[in-house]
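A single protein chain has been omitted; all remaining protein chains appear in their positions.
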Amino acid sequence: MVTTEKPYKVVGTRPIRPDGTDKVTGRANYGADIRLPGMLYGRVKRSPIAHGTIKRIDASKALALAGVRAVMTAEDLPRKGRREFAPLGSVKISLATLSGNVMARDKVRYEGHAVAAVCATDPHIAEDALELIEVEYEELPPVLHADEAMLASAPLIDEALHTREMATGESAEEPSNVAMHFVAEMGDVEAGFAEADVVLERTFKTQMVHQGYIEPHNATAFWRQDGGLEIWCSTQATFVMRDHLAGLLEHPVSQIRVTPQEIGGGFGGKISVYLEPLAAVLSRKTGKPVKMTLTRDEVFRATGPTSGTAIRVKLGAKRDGTLVAAAGELVYEAGAFPGSPVAAGVRCIFTAHAIPNQRIDGYDVLVNKPKVQPYRAPGAPAACFATDSVMDELAERLDLDPIALRLKNAAVEGTRSADGAAFGVIGSRDCLEAIRNSPHYRSELQGPNRGRGVAHGYWYNAGLESSAYASVNSDGTVALVLGSPDIGGTRASIAMQLAETLGIAAERVIPQVVDTDSVGFTSVTGGSRTAFAGGWAAHEAGLDLRQQLAARAAKIWGVEAEQVRYRDDAVIVGPAGEDGGERSITFTELAAKLASTGGMIVGRADSNHASAAPTFATHLVDVEVDPETGKVEVLRYTAAQDVGTAIHPSYVEGQIQGGVSQGVGWALNEEYRFDEKGRMENASFLDYRMPTALDLPMIETVLVEVPNPGHPYGVRGVGEVPIVPPLAAVANAVHAATGHRFTELPISPGAVLEKLLPGED
Amino acid sequence: MQAVKYARPSSVEEAVELLERGGAGARVLAGGTDLIVLARERRIDVDLLVDVKALEPLTAIRYDPADGLTIGAAAPCYRIAAHPAVQEHYPCLIDCATLIGGVAIQGRASLGGNLCNASPAGDGIPALIALGTAVEIAGPEGRRTVAAEQFCTGPGRNVLGSGEFVVALRAPPPDGRAGAAFRRFIPRGEMDIAVTNAAVHLRFDGDRVGDARVAVGAVAPRPLLVAEAGAALAGAPLSEATIEKAAAAARAAARPIDDMRGTVKQRRHLAGVLVARCIRIAAERAGVGP
Partner (left out) sequence: MRAAAGSRRIVVGATINDEPQEFLADERDSLLEALRERIGLTGVKEGCNNGNCGACTVILDGRLVCACLVMAAEVEGSAITTIEGIASSEGLHPLQQAFLDDAALQCGVCTPGFIVAAKALLDVNPHPAEDDVRLWLAGNLCRCTGYDKIVQAVLDAAGDGKESA
């Protein structure tokens, strides 16, 4: 359902995606589908222990196996210093961290940490060779929980790590597993709580969860004899990949070309390098192309989930529900290297609500688990789980409708958050009202053991750089060249924005995602920025085309360029001609004349806009709990979201439905389980338990369109915020069904039963 | 996957010989849905796969009102579930044949393989036990028969000796006044390993329970036949009290462990819940209301 009418011709329609046919016929080439002449197959030898020192690596037996061509270790990678950085979006990432995670040097920091890689003429031989690589470890005690890791007595994962105070930039004297401490403050939090009639303070816990994309990571590399390095892989960020490889391998950027293959899901987990530098080194050693793919087991153990968290939330409110103060403490597991999304958690935890007095502390804490990576609205879902669970309890305590409480406190234009920024035009209230007015909310939930829950979430979205080249074909179509890997339909949504700008049908723009040598710098497909920033770049390329086409028409007509304009209906009009009528030529007619009137034309844009607008989402869910087994069934789900302008509503709905599905999985069953030595116990789709088609109902979406005034088509990112509210919404619904508050995820049948059967042994 | 050889014998005798000669590294390949994964992940040592799907006795499904049901050990679940006699007389087997894995797994997985895999949580095993199934085994010494409840000896272990394999599963003929059911508990709707499972077979004499067989899985190193639960039901009309007694007996017999799939407390509780649910469905299938 779409709530507003728009003045657009293409934007807001539902054309078939340009890459669709290849994807429904099996012809689309994903990373693992590549096959090159003479290609070798690589595999990674991994640590079976969570924490230890590498005493010795002996690959001689593996190298002696027929068919094995090369083995590499960290010794084959340049040693990177702690103060060497590579760019990642608007931030920097330490090359020592990247390099250390790609392959362990001296020490293994988590089970599954890469220690060596091998390549052979056949995948079976490469696998056989793994068992022949001998690695000797000296085991160290693993640190598996953030609370233990923060103790002064905890074993150190990195002896050279000192807590950095982000407010002052200073580092602590003593080494610690706490990498960073963030603080955000606004107003006077003590005074705020003193004013409150009700104060609730609760602590929440979540476990590591994985993005769960269906396609395992893969990379194919060919290091040519002339030094050129070709990489084919599934990545959300070709240019980031290129720049990181340049840093890790100390190889010139100009010598590296990254060609994105189709990508089978990422959700943030396919930004970091893993296999690419290993395949590159193995290719350099052998002179052959080397393909590497991860197994599902490796994806779970050795790529990045998102953080397990411990979050304390304290809210103070007046009797009428007005929030007056909030305090939060967020402890996020970074995994084995610094870099949890705790800063984003700090930024999001209270921002959906207008609260005058706030104090938030965030800690980035190392544990002997895989290094976390971004996962859809990184850091925000766990924070929303905490805050909106307390909001629910507050509504109950004050006998207020949960939506009324949130409306009373909703952030509006001008509301400041703890990071100091004030909101522009936002759709926070609109989402709450859309849910309050929905048939779902107005329906009565009947039957025993059933409950309804609501939650309200926020995500800020990213802008960053994008490029686009658009060349007009003589048949009146436009070839659009993009640098953003298409992870879920952005070829379509970006092409549609160019079509809108030119006034032509969506099908007449033919988008292509190309390699890093073939388009200008384009940042990551992530942060919900691609339809926003890619679309903007396409629009600017379209404006460039409009100008050039008008100039060409002026040239043909022999008039001044200023006398000609490109109309929104793809007709170029000029001053009256000899017959007295207005001169005009359609886009299609002019396209056919370009070659004979001075040549074909290309529009181009390299754009970088910081005006990405935040989004809000309000979710409503009904559940039924089986009192005998503790199983929670999701009966009905409605998600309202401020989507800005929905370019292709079907894919906007799809983003919301997908985010809800991941959020429901996170709420009910998904978690990383480790044994006492830090070995993951459930590294398979069987035991990790992502939702199947049978575990979800149809997910109703309400697209609330509050256009972003900072974008030519009003686009806001839509992909991330839908995963923010489900955790709290489901927990609140289970509370309504059972009377029990769940402060830890997942709310698995065993956890529910534990509360329902307190007396039984 | 380590290097393996593949053989497809054309007689039971040839299969016995291959297995005997192959020793511990030789494994029977039926549906492969467990074996291929175990071999690929190098969790077992295997160097010879003996594909028994060319052997008629291992794939046939036969029904005779006097002899009962004979299911070839390698007959895939979808064929079991689609068999008219199974549908009419053994709905309990439909319960498990339609929920082992998803549709694509059921296209290959067999009840015989599920039994031989001897997982404590195997979803085919409690029903076979409750139905009083005999397991027909071929081996170097000829044929022998073992009761289903005696077949598994521990996690991944069974009574098969060198060169032996399961040919068929024989369920006794149905009784007009009998009913059986299988249920399991999993956190998701499908595609999961049972936290606990159970099966119950009830035979009625008039309105009293003549005899009852109650089996529970994933609560001990092997699926259990709980004689005390059957005894709690036998000899009296079915009532809430006898159902609770049987459920209590199942809870008492359970000796579960804590692992990533469930806790001791949860599993013991579920054993009672599932046994009670199975009793009610079995009674309904027998035409007796609870």
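Letters are used for the chains, namely A and B, taken in the order the chains are written, and counting of residues starts over at 1 for each.
Basically, contacts are C-beta pairs under 8 Å (C-beta built on N, C-alpha and C of every residue); 3 or more make two chains touch, one makes a residue touch a chain.
Only a predicted model underlies this, so the values are computations on that prediction, with no experimental measurement involved.
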item	value
Sole residue of A:A74, A:A310 or A:M690 that reaches the chain not shown, by the stated touch rule	A:M690
Touch with the omitted chain, as defined above, among A:G26, A:G169 or A:P439	A:G26
Which of A:I699, A:V715 or A:L745 contacts the chain that the document leaves out	A:I699
Where the missing chain touches chain B, by residue	1-6, 8, 29, 31-33, 36-37, 40-41, 49, 51, 53, 76, 78, 101-105, 107-108, 189-191
Interface with the unshown chain - residue positions in chain A	1, 14, 16-17, 19-21, 23-30, 32-33, 35, 65-67, 121-125, 128, 211-216, 262-267, 293, 295-296, 487-489, 648-651, 653-655, 657-662, 684-686, 690-694, 696, 698-699
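Everything below uses one rule, namely that only the chains that are shown with their structure count from here on.
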item	value
Footprint of chain A on chain B - complex, ascending	1-3, 41, 185, 187-193, 195, 259-263, 265-266, 269-270, 273
Interface residues, chain A side, partner chain B - complex	124, 127-128, 297, 628-631, 668-669, 673, 681-682, 686-687, 689, 691-692, 694-695, 748-750, 753-754, 757, 760-761
